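Just one protein chain is left out here, and the rest sit where they should.
And now, subunit A:
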Amino acid sequence: MTTYDVLFTIAGAISVASALLAVSTKHLVHSALWLIVSLAALCGCYLVLGAEFVALVQLLVYVGAVVVLVLFALMLTRAPIGRSHEHDTSLVQRAAALVVGAATAALLSAVLVGAFGNSRQRINGGGTHLLATRLFGSWVWPFELLSALLLVALVAALALARLPIGRRGATEGKMR
């Protein structure tokens, strides 16, 4: 066990445990808050693997923006603050989902550990300078394409927000 192993195991365990809480808690708002913990711990995993810039982007975009967006959506759709059983699925569906999820996790872990070897390897991730050179050199056109995609998503979200729909019945007379 090296220091890397210990640190990665700690960060990964926090990430997995809080992800488990995020999908199983009955408090809707707590679910989004546990997602923050999970993604922040994942940022720690990226740091251990030597990907500092990815860790910063993860913290900034995911924890800072995406989860805040999710929390706003929860508020706007009038999520209850306390425990809520209004949207619970049936026990059968939850058991089936548990089986499928556990089977997928086991299969994926087994295949990946088998494919990438159960060995010790040197970490080859550091160097934000090289990452910047590659990002704005070899990868610049996909990067620009992605900025166009973000613009399209922004316009689409704006168009969706302004769709002329009201509560059913309230605007029915107006629409005809």
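Rule of thumb we're sticking to: a contact is a pair of C-beta atoms (placed from the backbone, for glycine too) under 8 Å apart; a residue touches a chain by one contact, two chains touch by 3 or more; residues count from 1.
The criterion applied here is as follows: contacts and distances are computed from a predicted model.
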UniProt protein name of the chain not shown, from "NADH-quinone oxidoreductase subunit K", "Heme exporter protein C", "Phosphate transport system permease protein" or "Acyl-CoA dehydrogenase family protein": "NADH-quinone oxidoreductase subunit K"
Subunit A residues touching the omitted chain (full complex): 1-2, 4-5, 8-9, 12, 15-16, 19-20, 22-23, 28, 31-32, 35, 38-39, 42, 45-46, 48-51, 53-54, 57-58, 61-62, 65-66, 69-70, 72-74, 76-77, 79, 87-89, 93-94, 96-98, 100-110, 112-113, 116-125, 130-131, 134-135, 138-139, 142-143, 146, 149-150, 152-154, 156-157, 160-161, 163, 165-168
